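Every protein chain except one is present and positioned as in the full complex.
And then chain A:
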């Protein structure tokens, strides 16, 4: 039937959908997730699955509470929140702690504000910070990676990997080393980029996260402004301070490659809902995140500052969007930028 009722143009569409975007981001995170499971074993898998499934269930309940169509639970946004939270947790986190984190992220972080697109704060980081404050011991119990090794008899899996021995081998993360004594031997550049060190489940391999991020850039899902600004905002102060006082400040490479910096640059700070939309705003937001990460890491009481930095900058997003608007075409520029 030809539609003769008036509708506004355009009468065609580029074809992208929010659901596609969400699942592409999830796909970009898969290599880092699988690598995390390879490094840290079965418990890591349990954490990830708890977070992902829990996020979907809570999203469904949240949509019911809001009286919305529950189809949107499948749009990938909740799954992405769950996955990001899971990746930012230590691999030895008990499943019930992960689940309570996901509950907080979805229900308090998202549903309470009115669902998709309405939340001022990144839900995954809200969940992460809530857990860090409520369960400081479990959330800072870092495990040494114990990947299966290739032997003559085939793939040899150790007990830590298979989660038979509950007490994993605790180890310091590169960041806690940075916060403590810099003179201790830090993991090398290769170790940091490949992820052969203790840390959160999905944050250890900077290289895989970078690859995922480059995939998103190539597909046009994210823009380069926030990642580049964040990494520069972190690297520049780190490099300067390291130059002045190498004994008390970590180098730019160790800052950029360790902890959640890469994950934050490409996957967390670039969250569409909670980041500014204008070009100038995105640059400022990214640089602010990077600078805050460095400040918290260098001077704060927590060794890692990604979650706090992102949440603080999320709070500034409405202000940034209000003031740093694009100049209307043809109008004289307000700020000569």
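What to note about this one:
Operating definition for what follows: a contact is a pair of C-beta atoms (placed from the backbone, for glycine too) under 8 Å apart; a residue touches a chain by one contact, two chains touch by 3 or more; residues count from 1.
Operating definition for what follows: contacts and distances are computed from a predicted model.
Of the names listed as "Ion-translocating oxidoreductase complex subunit C", "Allophanate hydrolase", "SusD/RagB family nutrient-binding outer membrane lipoprotein" or "Multisubunit sodium/proton antiporter MrpB subunit", the one that matches the UniProt record for the absent chain is "Ion-translocating oxidoreductase complex subunit C".
Checked against the full complex, the one of A:82, A:101, A:115 or A:202 touching the unshown chain is A:115.
Listed for chain A, the residues touching the missing chain in the whole complex are 1-18, 20-21, 72, 75, 77, 115-118, 223, 272-273, 275-279, 282, 321, 325-332.
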